[in-house]
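The complex appears here minus one protein chain, its other protein chains still in place.
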Amino acid sequence: MKKLIASISLGLERELGWTFPPLVVLLGTIPATASVLIVVMIYWVGSSAAGAVDPSWIAFLVVGASLYTHFSSYIWAPISAVSEGKASYTYPLVFIAHSSLTYVTGRVIASFIESSFSAILALGLSTVAIKALLGVEPTLSFTPLSIALFALGMLVGLLAALGLGLMLAAYAIFVTRLEWGLPVYISGILMIFSEAIFPTSALPPPLHAIAESLPFTHIIRAARAALIGPPALYSAEIATASLLSATWFLAGVLVYAYSEGLGRRRGYIDLRVT
Amino acid sequence: MANVEVESLTRVFETRSRRVLALDNVNLEVEKGEVFGLLGPNGAGKTTLIRILTTLLLPTSGRAVVGGFDVVKEAKKVRGIIGFSSSSERVGFDFVTARRNLWFFSQLYGVPKSEADRRIEELASLLEFQDQLDRKLYMLTTGYKQRLNLARALINDPTVVFFDEPTNGMDVFSAKKVRELFVREARVNSRTVFLATHNMFEAEEICDRVAIIDRGRILAVDTPENLKLTLDKPVVMLETDVAGASVGDPRTLDGVVGGTVKLDSESETANIRVILRDEDYLDKVVTLLERRGVKVLGYQRLEPTLEDVFISKVGAGFAERERSLEV
Partner (left out) sequence: MRSSVALWLRVAFSRAMIRVLATYGDPLWIVVNVGGPLLTSIALAFLYKFAGIPQFTGFAILGGGIAAYWGNVLWSMAAQLNWDKRSGMLYLYISSPAPLTALLVGMSLGGILGTLPSSLTVLIIGTLLFNPPFSPPTLALALIFMLTLLALYGMGIALSSLYLILGREAEEVNEALYEPVSFLSGIYFPSIGRASPLPLAIQAVASLIPLTIGMDALRRAVFFSEGVGELWPSLLTLAVMAQASIILGLKALNYVERRGRVTGDILVALR
C-alpha cells in the first residue's frame, strides 16, 4: 500500500508539479471543453441542415464527449511511466525494487485523478458555453443522487483504465521508439466505438460487438443514465461496466506481469528509447 | 598572429533576485595553430566565455575578436570561420544517416556539395567511422556519435574551433584519440583549438598554454610547465586516519596556503593534500592535526599539478569550489 501511495504521489507531482497545479487543471479543461463543443457544433450544423435538430442529443454528446476526453487523457500515463522511465533509467530501478506493477498502477491513478477534475470541469463549462452559444440548455440533471451515480461510474472507469493502462505499459516495455503512436490509435478507436459521440447503432452492424465489449461504452451509458436518464438503465449498464472493467483489469495485470518477465528475458527492461 | 583576442571582457547575468558576475575583466590572446586550454571548475565561467566567443551571448562590457572579427559587430563573419562542439548537445537527426547529418551541417556554412562530400569522407577516415557513414544516427553507438560530433565541428574547415568539455563521458581510449586529434588539427591544419575543460590531465597533456579561471576571473595564463614552476611552495600529501576527513578547510591549519581533503573509504584513511607557505610548516601542521585528534600515518612531498596552481591561487580545489557554488 505504501508503494502505491508513493507512486500516486509521485505521479501527481509529475502531472501537476511543473507549475501552479490549478493551472494544469485549467490547461487540461480548455482542450477538453473545446472537444465537447466541436462535436456539439457538428451535430448542430448537421441536424440543422437536415432540419431535424433534437436538443436532447446535445446532453447525450456533452456527457459522452466529456468522459471520452477523460479516458483519452489518462491512457498516456502508463506509456509515459515506462517509456520516459526507461529513458531516464527510473523504470529499471523501479523494476529492480519489485514494484513496477504498483508503480504503473499508481501513475495511472494519479493521471486519472488529474483528468477527472478536467473532465468534470469540461462537463460544466461546455454546458454553460452551449447555452451561451446556441441558446440551448443541455438537459442534465445534477442532483446528489445523479452526481453520486455518475461518480460511481467514473470509479468503475478507473478499474477499466487500470486494465487498459497496464496493457499499454506492457506494450511500452518492448517499444523503443515512437511509443506515443499506440495511445493515439487507442484514443481514436475509443472515439469511434465507445458511444462517446454517436450511438452504436450508427456503426455498421458487424462493428456493434466491438462497442459492446468495451467497458468504456457501458460506463458512458451509465453516466448518461445517471445525468440524463432514464434511471432504470443505470443498474444494468453499471453492472455490465463493472464486469467488463474487472475482466479488463485482470487481463491487464496478467498481460503486464507476463510482459515484464518476457521483457526481462529478452533484455528490454532497460533498453533505452531513442 | 592572434586568432582570439579578449580585452577586459565582463559578463553579468541579472535576474530579479540576483546578479551574477560570470566573467570579470577577462583578457586573453590565443595564437594561430595553438591548443589553448581554459581550465577551471564547473561554474567558473568557461562556458560563458565560449558562448560569447561563438557569438551566442553578448558581453556586458569589453571586447572579443575571433579570427580578426569582432564578436559583437561582425558576428556573422565570426560564425563563418568557427566550429563548435561539446559533449552535451545532440549530434543530429536520429532518423537520418550520419553522412546526411554531416552534409546538413556543412550546408549551414554554405559548403559546396563536392567540397562537403570530400570533407565528410576525409573526416570519417580521420576519425575512423567510414563504415558507419550510411547508418541512421539512432543506430550508432555512443562512441560513434561522439566521433560524428567532432567531425561536425570540423566540417566547415574552421579557423578557430571551440570544444566545451569534449571528452566528458568518453572512455579512456576514445578520449586519448580525441586529444591526439586536437593536437593534429592545430599542428597540421594550423587551427586554433580552444578547449574548455575541468580535466587537469587533459589540459596538461595537450595544451600549449592554459588559462586558469575561477569565478569569472583569469588567475594565470602560461604553458603548463611554467604555471607549475610558478608554484614555489611545497606540496605535501598527508595520509591520516578517517578523522582527517573531518578537518574541513585545510587553510584553518597554520601555514597552509590551500588544500583538499579526500576520504578513501576503502582503506579507511583520509588524504589531505596541502600547499605550505614553506617547508618549515610541515611539522607544525602534523602537530596541529594530532592535537585535533587526527592521526597522521605518513606524508610525502609531491610534484605540483595544475590543480595545485589553482589551489595556491584560491585556497581550495575544484571540487570544493564547485560545492561552494552549489550552496
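Per-chain numbering from 1; labels A and B assigned in written order.
Just so it is clear, a contact is a pair of C-beta atoms (placed from the backbone, for glycine too) under 8 Å apart; a residue touches a chain by one contact, two chains touch by 3 or more.
As the structure is a prediction and not an experimental result, all values here were calculated from the model.
K.L.:
Among A:G17, A:P31 or A:P231, which residue is in contact with the omitted chain in the full complex?
P.N.:
The one listed residue touching the chain not shown is A:P31.
K.L.:
So which of B:I82, B:L238 or B:V309 would be touching the chain we can't see?
P.N.:
That would be B:I82, which touches the missing chain.
K.L.:
Using the document's definition of touch, tell me which of A:W44, A:F71 or A:Y234 contacts the absent chain.
P.N.:
That would be A:W44, which touches the missing chain.
K.L.:
Decide which residue listed in B:Y109, B:F201 or B:Y299 touches the omitted chain of the complex.
P.N.:
B:Y109
K.L.:
Which subunit B residues touch the hidden chain?
P.N.:
On the side of subunit B, residues 11, 13, 47-48, 51, 54-58, 76, 79-80, 82, 84, 86, 88-90, 92-96, 100-101, 103-105, 107-110, 136, 152, 156 touch the unshown chain.
K.L.:
With the missing chain put back, which residues of subunit A would touch it? List them for me.
P.N.:
Contacting residues on subunit A, toward the hidden partner: 18-19, 24, 27-28, 30-32, 34-35, 37-39, 41-50, 52, 133-134, 177-178, 180-181, 184-185, 187-189, 191-192, 196-199, 202-203.
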